[in-house]
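Complex shown without one protein chain; remaining protein chains in place.
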Amino acid sequence: MKKPLGPVRRAFSPWDNPSEQPFIEFCNVTKRFGRVVAVDDLSLKIYEREFHALLGGSGCGKTTLIRMLAGFEVPSEGQIYLQGQDLSGVPPYKRPMNMMFQSYALFPHMSVTKNIAFGLEMDGLPSREIKDRVYDMLALVRLEGFAKRRPHQLTDGQRQRVALARSLAKRPKVLLLDEPLAALEKKLREETQLELINLQEQLKITFLIVTHDQEEAMTVADRISLMHMGKIMQNATPGEIYEQPNSRFVAEFLGDINVLDGQISKKQDDEVQLYSSVLGDHLDVHYPTPAEVGDHAALAIRPEKMRISLDKPEQTDINAIRGEVWDIAYMGDVSIYHVKVAETETLRAIVANTTRLVQRPITWEDQVWLSWDSDAGVILLA
Amino acid sequence: MIDHNLSSVGLTRTEPAPAPRHEPEAPENTPTNPTGTWGRFALICVPYVWLLLFFLIPFVIVAMVSLDEVTVAVPPYLPVIEWGRGVAGLWEAVQHWSLSNYVRLVEEALYWQAYLSSLRIAFLSTLLTVLVGFPIAYGMARAPRSWQPILVMMVILPFWTSFLIRAYAWIGILRTDGLLNQALLSVGLINEPLFLLNTSGAVYVGIIYTYLPFMVLPLYSALERLDTTLTEAAEDLGCPPWKTFWYVTVPLAKPGLIAGCLLVFIPVMGEFIIPDLLGGSSTQMIGQTLWVEFFSHRDWPIASAITIVLLAVLIIPILLFQRHETRRSEEET
């Protein structure tokens, strides 16, 4: 199960191999703060060299989960294992993993060098080795010229890299990243995301990142656990979680999505037909679902998979419905068309602005057709 | 719910202990500070025991002495509990206890009048301190940002000077041949010197003067936090300035106002130095009475009774103050 170099990341999928042992395992972990349940009977397996993201809104329990792994919080119930060894009772300063804090938590009274060396000194390493390792770390994050500076003499981006170097200096088995890029401005954040991926491939250690930024999670992670109210709603690769959300919550959390409620009217293997009473129309979906004829379900289609045209599409094997352009949001690269397809239903279609036209052919109050392929949508169970 | 491992040392956990414990030796840490049980226990114990011994237990002794009788001896009260004889010694003392000192406090006008005059002075001077302190605090909060740290320091500085020296400074001003009279005479406002020192007016001036920083600082910190856009919004909505002040500024400054009032009222109730130096025989506050009973009459039991009643009067404001402080410190964290 060597992770291949280069961009072919799909080939790395130890979670599909039942004989693979998890590197980190949360077993029915619950954490209560007084009456508040922050993490609710949660189980999760993370594999060696995986880049795993815990994604969710504030208060979903993602930070509590990572803090329990680091040892700052004690689970109310359940166990956490690292390489099969129970971590309960192991204090944070004896756990072979290091955390990069959201605030970076750089010691303000120590230089960059001292900060990076701190963990190594705690391990009582010989000073020569500490010096070499600190130098390596500075080179790794390209901060060689800043060794003697104090944290407040650095920019946000530099501080972030010092924090990263400090948490990697001890060569931890797991690197925990708590919203590591939240303080950076957008452009720097995107660059750093790519750097994190490269770093993880270079160092071959397990990364666990906590983030509220879905694009960040999608960019960096091998797998994403989407959390909500202390539970994992879905744990899957970025592609799966985006294209095959298992619930309405997951579908709506990640990106934009149109959801049409309806009832299964016909089903043959993966070929499903859904009747939408709002549209008064049967819609064809090609999607594997356990739902049976008569079940209430919903069809979810991403706006970028919708096509919009003034004339009725000629193909007959696709879904096409009529509507009126209600609103257009021009974003530069794309435009979002809000099309009113029924009195109470507005669907969105995203169209890439491929030409340099100020005047678009479709405009407000135009009668248009929305169409999509039968395999563009997803069936969500009620 | 008390965790079994901790109940032996008398400490409870932050949260209810979870029902199933999978590990027999689960860590007894607080969730956020993983020091060991013993470290935590020792850390809490050292200051705790100190305060119990030197702050709380003394009040128990004061309460016991207040039930004793005065006598000419060392110590000047009877019965002295013979701790060496254990429960028997304590029992013997308890049999001699009486409430006679408290009866005296009620019956003799000297005492209850002193309480009343202390209450009056504390109440009035708190009010006056608000009236003097509010404009100062308001002016500070409205001063240019760069001045504010300097102004704050100028309010704090007198706080570092002792009450004794500050009261003494006023003696020189207020005495009959003092500076104020000299100034008034030379201007021609008066023909003969006024009798200013050793009046209740002097006591009020002295109290306002010494306690002003205690009022200004909490008021300022409440007013300083007040967002200017709030008053701007009120005015934008058609509220005239004085109404804005009354309906927006004052309610938002209320926490500071309450803290300031408590910080002035409670200690002034038991104030000794200022009425003693500036009021002389014209005022009799309970702190002076206590002082005289303890030092001049060597009547420790009545001094103790005075203390207990004073504490009883102050217990509600003190509890209010504690609640206020606890809430403030919790907000900080």
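The chains carry the letters A and B, assigned in the order they are written, with residues numbered from 1 in each.
We take it that a residue touches a chain if its C-beta (ideal position, glycine included) is under 8 Å from a C-beta of that chain, and two chains touch if they have at least 3 such contacts.
Assume contacts and distances are computed from a predicted model.
Choosing from "Putrescine ABC transporter permease PotI", "Septum site-determining protein MinD", "ATP synthase subunit b" or "Acyl carrier protein", the protein name stored in UniProt for the chain missing from the display reads "Putrescine ABC transporter permease PotI". Here one chain is not drawn; of B:Ala88, B:Leu116 or B:Leu179, the residue touching it is B:Leu179.
Contact with the omitted chain, checked across B:Ala141, B:Leu217, B:Ala234 or B:Val248, is made by B:Ala141. For the chain missing from the display, the contacting residue among B:Ile121, B:Val155, B:Val203 or B:Ala222 is B:Val155, taking the whole complex into account. When the whole complex is considered, the residue among A:Arg35, A:Arg128, A:His152 or A:Arg356 that touches the unshown chain is A:His152.
Where subunit A meets the omitted chain, the residues involved are 70-72, 91-95, 98-99, 101-103, 105-109, 118-119, 122-123, 149-150, 152-155, 157-158, 166-167, 170. Residue positions on subunit B in contact with the hidden chain: 2, 10-14, 30-36, 39-40, 43-44, 46-48, 50-52, 54-59, 61-62, 65, 75, 81, 132-133, 135-136, 138-145, 149, 151, 153-158, 160-166, 168-173, 175, 177-179, 182, 209, 212-213, 216, 228, 262-263, 266-267, 269-273, 277, 287, 290-291, 294-295, 300, 303-304, 307, 310-311, 314, 317-319, 321-322, 325-326, 329, 332-333, in rising order.
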